[in-house]
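One structure is given below, encoded as structure tokens.
One protein chain omitted, others in place.
What follows is subunit A.
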């Protein structure tokens, strides 16, 4: 029983998706489940590519880690985004949605993305707001990594 309970509420790792979606559907909003079951843009981009920015963030309160990468073309437009998250359904859904939203935006537009928009789209409850915050911080970290890389490349 304790095991079941912890699986409904606590962090679920990505690999058990198929085995656990039966108990899951009871507590998450449909949008969260959609992103959780069919996550968009899972994967990695080449970290060393100068057009790729990588954001790696963690939530010490729940032990989640999130990696979000963006690929920017020469006009400053984000042409690709990938993520990898080990954490709860809300964290996975938040990062999945974030990659979907930043694609096609410019770097400056992407900076304006707010966690509250993510939370609203996914109807996250107050206890899960920090998951959307984590996604926002991941985007910011990826963008700042990209900027630093560009500045260093310009110096050379």
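Everything below uses one rule, namely that a contact is a pair of C-beta atoms (placed from the backbone, for glycine too) under 8 Å apart; a residue touches a chain by one contact, two chains touch by 3 or more; residues count from 1.
To be clear about the criterion, contacts and distances are computed from a predicted model.
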{"item": "Which of \"Vacuolar protein sorting-associated protein 45\", \"Iron-sulfur cluster co-chaperone protein HscB\", \"NADPH oxidase\" or \"ubiquitinyl hydrolase 1\" matches, in UniProt, the chain that is not displayed", "value": "\"Iron-sulfur cluster co-chaperone protein HscB\""}
{"item": "Selected from A:63, A:104 or A:125 as touching the chain missing from the view", "value": "A:63"}
{"item": "Missing-chain contacts mapped onto subunit A", "value": "2, 6, 10-11, 13-16, 19, 56-65, 67, 84, 86-87, 130, 133-134, 137, 141"}
